[in-house]
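Working notes, beginning with the structure itself.
Here the complex is missing one protein chain, while the rest keep their positions.
For subunit A:
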Amino acid sequence: MQRKEAVQKEDVVQAVIIADAYHNTFRPVTDFPTLMPLVNKPLLEYTLRCLSSAKVDEAIVFCTSDTEDVKSFISNQEWGRMSVSVVTSDRCGSLGDAMRDLDAKALIRGDFILLSGNLVGNLELLPALENHKKIQKSDKGAAMTLIFKNCGKKSRSSEDELFLGIDNKTDRVIAFQRRLNGGMMEVDMEAILGHGQVDIRNDLLDCKICVCSVSVPPLFSDNFDFQTLDDFVHGLIINEDILASTVYSYILPNDQYAAGVTSWQNYHYISMDIIHRWTYPFVPDRWEDEPYTINRNSVYLQNDVALAKDCRLRSNVVIGSKSSIHEMASIASSVIGKNCSIGANCVITNSHIFDNVNIASGSTLDYCVVGNGSNIGDGVVLKDCIVGQGTTLEKDSLIEHQRIQRSKTSESNEPVGVKAFTYKSDSEDESDDEDSEDEGYVAPAWRGLLVEPSPIIEVAEDSDSDGGDSMRPESPIQDDANLFYSEVVDSMLRGYEDKLPCTNLVLEINSSRYAYNVPLNEVNYNVVRAILTLQHDFSWDSLTNRIKYFMPLFVNYVRNASAMIDCLNAIEDVAEINPPLTSVSMKLIHLLYDKDVLEEDAIMKWFSHPRNPCEGQSIRKVVKPFIEWLENTESEEEEEED
């Protein structure tokens, strides 16, 4: 108690809530996830209640859009002793921009707590703040303390996957990686050697809340490439010497819980955590207004819920007021909003139904989210679907793994009903516009509620020498590599049409290579792939034209044996997807052989060691005569030499 008071006396505790998510993961259900309901309460309410009970004195809600909604939401509620103010800035496109704006406005007076408006938890912040102050005394450069929760080996969404290197003694964060790169974690050896003992941990959950020093907003201002918090942490770890700032970690005591809702998958997980009462006292039966009653098997019911006599509420169910559940309907692990009607014989599992939704009889929903005011007809089967607001699905539709919205917004949306269309992410189409700005940005996962168990990645035994191994087409290609590829294609297309000299192209490709930190073998592979697929014309004439034009590129990139293998692998992969190329592949390889791009040994090695025994057979069949010819000439040469 005394220590807590000491913290309070020194200064007011400020918390900055970044209310915009700056991504569209939750579309088409909502554009503004901060006010989206989670177990029938807006997310922002969880966040503010948590801060209020953690004895934060001043909360600054930072908004870019939907300011009026947020303001009216905040003014309609009481927040105890905490003062809540709304700061708006319409020019911010990321958390980084918001921090720079905050720096310009000079609202921060001391150490502060930084979080998004999607935090759910019952954590105490004063101990974390005090811990940060203690660290600051021993390390002047301590800029940020990230807060983690030990979650053990829990299957979680890929976004929540986190690999950390933490100094055992000082709790300093040495390495921070969201996902493994080909099954490997990259750690700077030099960084590790500087510390006594480093723990590598994968059992921590990022609570999406941190304690920041006053120096954090200026650091954002100085570094314009910091867009997200991850960028910031990465930047600080990598450029520790230049920025002279360090990041520390704080692990919550066992009895405290905190988590941030960043995707549909952890939306579902966190809902279940609330229903299982990990967030106590922030649980449905303890809300001050319209509390729920808790029943056996974690079934929470609000007032005026009409339940048919033989409906089955199995377990972990929350139902809002004035909803009605009809005969023989079965509900498990789901949240139903207010004024909903669930028809007879419906089976609803692992789903979230928002307010005023009407589901007719006999429908089946599994791992679904249904937005406000939607209508779902008789016998509809939905699996792993996100249904936007006001959508109408006709009876007997069967939809899996889709996002559905009520109106058509772009050409790629396919109709699945009169008032229902599929919805695709903008970021998928415009990936190189938005996402390529910096390498640390990971495009939001574009999936539904369902979390597939993550595949066990086998580590390639000698990934350095045999580069082709890591680039199998069936394995999902890394984001960076993908971005790099699209950039290469762009530069080549431009170069080919404007007849730019190839040396310029080499410069461009190299610069994008460094921008995305792509290994050399992938560069070779992608360059060849780009040349082959440019214009999607695989007729021999156009191919030869292209190869002649880009010959300097071949000379520049395909230099040694392993690069040749990369080149051949690229040909093989492109041919697999585009059959026309298979027919001319022999001519193509012969041409490259004639031009001295490919050497005999490399071709033989590629031919006799297929990367995957069951694939690439068709192209090998086509190429076989050429290989035989090669073998013959070789033996002839040998004979001649004899």
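Here, contacts are C-beta pairs under 8 Å (C-beta built on N, C-alpha and C of every residue); 3 or more make two chains touch, one makes a residue touch a chain; residues count from 1.
Following the convention adopted for this analysis, contacts and distances are computed from a predicted model.
Only one chain is not pictured, and the protein name UniProt records for it, out of "DNA replication complex GINS protein SLD5", "Methyltransferase small domain-containing protein", "Translation initiation factor eIF2B subunit beta" or "Catalytic subunit of N-acetyltransferase", is "Translation initiation factor eIF2B subunit beta". Within the whole complex, the absent chain has one touching residue among A:138, A:254 or A:608, and that is A:254. For the chain missing from the display, the contacting residue among A:35, A:191, A:238 or A:294 is A:294, taking the whole complex into account.
Considering the whole complex, the residue from A:81, A:137, A:499 or A:536 that touches the absent chain is A:81. Considering the whole complex, the residue from A:169, A:286 or A:595 that touches the absent chain is A:286. Listed by residue number, the positions of subunit A touching the unshown chain are 53, 55, 80-81, 122, 149-155, 203, 254-255, 257, 272, 276-281, 285-286, 288, 293-298, 315-316.
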